[in-house]
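Starting off with a structure, shown below.
A single protein chain has been removed from this complex, and every other one stays in its place.
First chain written, first letter: the chains are A and B, and each begins at residue 1.
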Amino acid sequence: MSFLTPYQESIKIPPEPNEIEVCIFGAGFGEGILIHVGNNEWIVVDSCRFSGINGPAALHYLQTLNIETTHAVKLIVATHWDDDHIRGISEIVKACGSAKIAMSAAINDKKFIKLVVDSPLSKAVSLRQRANTGISEFNQIFHHLKSQSKHIDYALNNKMLWKSESLNSTDIVSLSPNSQIFEKAIQSIISQIPQGNVPVGSIKAPKPNYTSVVLWVRAGEERILLGADLEESSHYKGWSILLEDKMFIDKKSNLYKVAHHGSKTGEHSGIWTDLLTENPLCIIAPWTLGGNLLPTPDDIQRTVSRTDNLYLAHQFSESTPSTSKEKHVKRALERIKAKPLLKEFGMVRLRKKFNETEWKSECFGSAIKVNI
Amino acid sequence: MRKAFLEVKEQSIVLIGNFNPAIFHPQWLARKDLIGSADADKASITVNHPDISEFQLSFCNIQVLVDRFSITSSQETHFKSIRDLVINILKFLPETPVIQMGINLEHHYNFSDEKEYIQFGHIIVPKKPLWDSITDDPGVEKISIRFKQDEGYEGHKVITLNPSNKYKLGVRLQVNDHLDLLSSTPDASMAISLLEKKYDLSIEKSSQLIEKVFNYGISSK
Partner (left out) sequence: MESQANKYSIPLHLNENSSNGPSNSIYRKGFAKNFLKEAGMERDSVQTTPIVSFPQEEVIHHRNLNKNTQGVSHSLILDEWEGCITDVKEDTFIAKLYKQTQSESDLEIIEGEFEIRSVPEQDRHLIKEGVLFYWMIGREVKETTQIIHGDTIIFRRMPSWKGFDINNSSAITDEFFNALSGKY
């Protein structure tokens, strides 16, 4: 079964060699990005799954386009280890044998490695345990890379992660994290580990997210800013630190994947003044957990005051969970007031030829353009 | 009208190795926080002896001999709990040498009609032309088929069919997923690893196999 089935005609057409494509997948609890930088060279940033399909969304989409993933995918970036950004990424790593793998330099620390490969949690994690997605995915990636004698490219501020050698030269540069927060990042992860006689369970990814990798894509004349989950708060001035030192940024971006699901904590005025053109194309991948939704109506209002071109990769609806028809199952789900987290497919696809000025946008599934 | 119903599923894990039956006691499990204290208090102990220990908890039966450990449950809600319990026990006793393991699933089907029950046996084990010609009124007492273990694992699988000991017109179908644990260090590590990785898949495959055999047997001819 394919989530792309209703859209067979238009969605199956791959981008042309001189065409940039940016796909943002939104699953309600999960986001993933796929970028074509020309000449059948692809970049994967984070990963999510949709209810109803096998495999991570990006891989499924590439297979639908008949793209051979082993050589076509050049770089895979895991911006951080939150469950909603990483589901299925180990599968992508295994399927894309030639790709470089990049992760936050903040986790290039023996303590984090030990947590992932040699802790009671790593021993308790089984392949089918879904509650520990972040650690489980990293565990699988680490084991796979070691078995292939491949290493990780650790991303930090102003580091070139990948450079294309094709005609329309493309750079992928990481703008964060900054080394000054590495110690804080590790301490915040360690602080989540229970002490003493507490049974092994799920480790919560700490807040604020110190490790998040913001990416800057330079493809020909295009500039794309992917904000990941970088935040700005009293505890951590992630964006302020980034804006102080932006040596690679030669030109403003006209396409922005809004940081931290469009939330207030992902916001900094300097993003709009220093990094983005007037009225940029913005995409938010919404998020939900614990009855909280991002972006809030205020978040949307704030963002539309900055741009007329806002897209949501997924629109929340009042869908009922579970496809089970069994009445006792339905009753039990009603008793716990069950709300679905993993939702139907939503994808914003943007395409532009290298010599064109305007992006062509398409919304699939539950993705929408916000009407002002 | 439906010919038969799946009434009971039973799951068991059997380890062949070297054990000390005397230490296996519900209170020991509770002290290690592997079961609740109320579960331990309500446990029914059949015997606790250096050669054999056997007791029943609310969700499973445990039997330990000097060379065998066995845990069985007919509460499907606890099939994963018994796996967790065995893994946790082995993690507390990591030096326990375990050389073989069985992950076993059995289904008990209950037939509504004696004719259908007998017909089931005839379809699975045809009595013509051989058995009818050499015996009077032949019936299936027990039949076992052995086949290959999944790729990457040492051992074999056996599927067994015999009358159920729970229902008058009942059929028992069991899959024994037998694993030989060939390890350079005779301890519990390989058993733990296999239980973590293979248990769920084993139950799923065994369940599919049993259902295939059963569905074949109840198909009309």
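Note that in this section a contact is a pair of C-beta atoms (placed from the backbone, for glycine too) under 8 Å apart; a residue touches a chain by one contact, two chains touch by 3 or more.
The model shown is predicted, which means the values in this text are computed figures rather than measured ones.
Asker: Can you work out which residue in B:G102, B:G121 or B:G217 touches the chain that's missing from view?
Answerer: B:G102
Asker: Looking at the whole complex, which of B:F55, B:F111, B:Y153 or B:F214 touches the chain that is not displayed?
Answerer: Checking the options B:F55, B:F111, B:Y153 or B:F214, the one contacting the hidden chain is B:F111.
Asker: To test your reading of the contact rule: which positions on chain B touch the chain that is missing from view?
Answerer: Output for chain B: 6-9, 12, 14-16, 18-23, 25, 28, 33-39, 47-52, 63, 65-66, 70, 72, 74-78, 80-81, 84-85, 88, 91-96, 100-102, 104, 108, 110-112, 163, 165-169, 174, 176, 178-179, 200-201, 204.
Asker: Tell me which stretches of chain A touch the chain missing from the display.
Answerer: Output for chain A: 1, 29, 49, 51-55, 108, 110-111, 113-115, 117-120, 123-124, 128-131, 142, 145-146, 149, 151-152, 154, 190, 193-204, 289-291, 321-324, 326, 328-329, 332-333, 335-342.
Heads up, the rule we're going with is that only the chains that are shown with their structure count from here on.
Asker: Could you put a whole-Å number on the gap between the CA centroids of chain A and chain B?
Answerer: Chain A and chain B have C-alpha centres separated by 44 Å.
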